[in-house]
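What follows is subunit A.
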Amino acid sequence: MKTIQLIEKIEGEATLKFSYNGVKIDFVDIEFFNTRNIENILLNKPALDALVINPRVCGVCGHAHLQATAKALEDCIDGLTLPNKAKIIRELSLNFEIIQNHFKWFYMTIMPLLGYKDVYIKALYPSQTINKAIATIAGQYPHNSYAIVGGIVSEVTTMDLVRLKSLIDEVVEFFEKEVLQSSIANLQECDNVDLLLSRDGDVPKVLHHLKNQNLYSLGKSYDRFIVFGSSSYFESGKSNKTRVTKSLDTKYIKEIPNQTSKAKNITYKDKYFEVGPLSRAMLKKTPLIKDAHRKYGDSIFSRIIARACEIPQLLLHSKDLISQIDLNEPSYIEPSVEISHLSGTGVGIVEAARGSLIHKVNLQNGIIKDYQIITPTQWNLGNGTKESLAIAQKAMVGLDDEHTAELVFKTFDVCSVCTTH
Partner candidate 1 sequence: MDKLDKKQLKRESIIQAALQLFSTNGFYKTTIPDIAKKLGMSVGNLYNYFSSKDILAKEIIKYTSQVLGEEIKKINMQDISSRDKIKLIVKVYFDMAQTKPEMIEYFLRVYLSHREVFSDGCEGMVCVSGFITEIMIFFDDGVARGELRNQDFFSAFGLFMGYLGGMVFLQGEEILPQELDSYIDDVSFNIYKALSV
Partner candidate 2 sequence: MSKCKLLWLTSISCNGNAHSFLNYPHIQTFLNDFEFVYHPILESTYTLQEILEQELKCDIVLLEGAISQEFSKLDISITDTLLRYAKSAKAIVTVGTCATFGGIFKDSGYSNASGLHYIKDTKHHRYDELLSKTVSISGCPVQPEVLAETLYAIKDDMALKLDEYQRVKEFFAYTVHNGCIRNEYFEYKVDNHQFGEKEGCMFYDHGCQAPFTRGSCNKLLWNETNSKTRNGEPCHGCSEPNFPTTNLYKTQKNMGIPQNMPLGVNKRAYLTLAGVTKAFKIKRLEEDLF
């Protein structure tokens, strides 16, 4: 038996074509069907124009694209010095974008899918608030291009930091009241998922729901994780179950075009890997997620906890970052090389909301001759064959019905526009 389901509200749409063997799904064909050819649009444009075009890859993770672009361009310049102040502020705005994304995913994608009505509204207050924090240092959200080659355009002052702290505190208060009733500092130390389950809040509510509906152990994939973007918080490397290997080389990444889908498949050393908050937590060995994984493997349970609990981690980390900023440092150091004369190649990698984001640029005399973008959703939502299932496919094979499959699919936090860019 074969059925087709249009999955929507995933920053676009995708089609899942299910094949059944008896009552169980034995294959899923994942098809993204519209591309916007951004890599083409960039060709023959001056290098810095990419900073303005690339946030428009996506409306909810465009800021990660901006930063990956800036990094890729900076990678073309030997010996470029990025002031520490700019590095920290860029990490802050990226943290903020990840946080607002996760709130939106949790309240607008996951909870409605589990049948909770009118709860999607709850995402708006925290995401609006954290977006104000982005606007404070980056001018606006969405679609700013405040990161430029050599640093950031904004000076950022004492009162900007005061404002940032207030905005972060507002979001922390919301989290501790609505999402999970625990102090986020305690959550950082917590190494027992059952303690989390004993609290009130929307996350425990969802997890209990999964347990009651016997859904919690579903959605297991290869238990293989990869993180490319290291920062002052995230650690890069790959993890096979809990066995971590730190060294990675982008030369082992292969992008394979797909027969049916407009999204290309990605492998590392010919294997599919999961990216995203669960992967990041596995690499960082976050105590709470370690415990979730020990008890529930790489199921949707662990995936949901990992994504939801990345919010408080990043809120805490952001407060820490703010205390590290030395306002006396410059925000920008003019590169020693004139960008309009620059030739070379560069790679820029950041951890976006959904996982590792990789940008590669080839410049000749300051003009973009080639540009490649590999998005996190391409890693998770590859369209492999029955013999070689990609991550989400493996997670869905063996399920009984499409509704559950859609839930598993969406725990990967799919971004259709990014995947097809």
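How were these candidates chosen? In short, all candidates are chains of the complex that A comes from, given by their letters.
The rule is simple: contacts are C-beta pairs under 8 Å (C-beta built on N, C-alpha and C of every residue); 3 or more make two chains touch, one makes a residue touch a chain; residues count from 1.
Here the structure is a predicted model, which means the values were calculated and not measured.
The candidate list 1 or 2 contains one chain touching subunit A in this complex, and it is 2. The part of subunit A that touches candidate 2 in the complex is made up of residues 6, 8-9, 11-13, 33-38, 40-41, 45-46, 48-49, 51-53, 55-60, 62, 86, 104, 108, 112, 118, 120-121, 123-124, 127-128, 131-132, 134-146, 148, 150-155, 157, 330-332, 334, 417.
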